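Only one protein chain is missing; all other protein chains are in place.
Coming up: chain A.
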Amino acid sequence: MRKMLLAALSRVLQGPAAAAAARPVSRVVVASRNYADFASEATFDIKKCDLHRLEEGPPVTAVLTREEGLHYYRTMQTIRRMELKSDQLYKQKIIRGFCHLYDGQEACCVGLEAAINPTDHVITAYRAHGYAYTRGTAVREILAELTGRKGGCAKGKGGSMHMYAHHFYGGNGIVGAQVPLGAGIALACKYFGKDEICLTLYGDGAANQGQIFETYNMAALWKLPCIFICENNRYGMGTSVERAAASTDYYKRGDYIPGIRVDGMDILCVREATKFAAEHCRSGKGPMLMELQTYRYHGHSMSDPGISYRTREEIQEVRSKSDPITLLKDRMVNNSLSSVEELKEIDVEVRKEIEEAAQFATTDPEPPLEELGNHIYKNEPPFEVRGPSQWIKYKSVG
């Protein structure tokens, strides 16, 4: 028993290595718990995925270890609170322009990340803050990018829709364009022969873009290691899926590409499905398509209250019955993987982290004016960039 406790303790203290290394996580409080109360893992039934052109799908059960659960919980909660903080900052006019929030969809980005390696690649459209985080960008750098400060992950030059990280290619403003880009990244994966894959995300709105079908064709022809992932949150801006698509079976729209439809509110479902799809791609069988059925609590963006095309009752129903964080919390508490108190403590830590990040994001200075001319060309000797008149010039360094 003691050995088990010590083993559990050391596992928890090490944490899921890569993720723990990326952001500060306090383990001290947890270490004082009485571990006799908690199981080290539990097995859960998960929803069977609808299949297209597949004989077998992902498993219908999933094992969740205690430390995985705590990690997923903390990550999803961090994203949730980060997005709510962004909402606040936007209403205070400290964030400007477009701001597309991800709250409600946390199980997608966290579940996907749990199934792939940091060396794999991810690309999405503009609802990207969650992915920027799971791909390794610190909260303070995300918030400072939103507030347009020099400490932002793109030095304040990108904004909400243009955040990048190692093997994360944004953040793309023109929905649909990121899909051929993702297939190109997958082509590079295959070309280099490094057993890497690319997760290429788009929404139910962009799913009707022609370039996506061009990409399906080439990815299938050339067997590119690409997982096409449609985050179906039921609305493309203000247009419901029924009003936009002749076929709302997004997982079938790849036609000759095998597809699965996944419960995007259940992180274990997302994780298992992604593992299944990743295995398919890595084995050289070509692309796969995943439709994640998910939901966004906010409107399309901060300028959309989100209630003219859907009812408050619908939003409330999803919150009460399908919230991804609540689902995980209930699973963990009901199966002795954690306790209400322990998770509350994580909530407190997360809130503190977000507050500190917001503090940074609101006090960090804006980028210096000289930054305006930089990053036009890479590896170019410094040159002059024209400002609004012939007398205003900026120096450009790459």
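Everything that follows uses one rule, which is that a contact is a pair of C-beta atoms (placed from the backbone, for glycine too) under 8 Å apart; a residue touches a chain by one contact, two chains touch by 3 or more; residues count from 1.
Operating definition for what follows: contacts and distances are computed from a predicted model.
**Q** Name the absent chain by its UniProt protein name; which of "Molecular chaperone MKKS", "Cell cycle checkpoint protein RAD1", "Pyruvate dehydrogenase E1 component subunit beta" or "Histidine-containing phosphotransfer protein" is it?
**A** Hidden chain identified via UniProt as "Pyruvate dehydrogenase E1 component subunit beta".
**Q** Of the residues listed, A:Gln92, A:Ser320 or A:Gln390, which one is in contact with the missing chain?
**A** Only one of A:Gln92, A:Ser320 or A:Gln390 touches the chain omitted from view, namely A:Gln390.
**Q** Among A:Val179, A:Ile257 or A:Met302, choose the residue that contacts the chain missing from this document, as touch is defined above.
**A** Counting the whole complex, the residue in contact with the absent chain is A:Val179.
**Q** Going by the contact rule already stated, which one of A:Gly97, A:Gly284, A:Pro382 or A:Gly398 would touch the omitted chain in the full complex?
**A** A:Gly398
**Q** Provide the residue numbers of chain A that touch the chain removed from this figure.
**A** The list for chain A reads 121, 123, 154-158, 162, 164, 169-174, 177, 179-189, 191-192, 198, 210-211, 214-215, 217-218, 221-222, 374-380, 383, 385, 390, 398.
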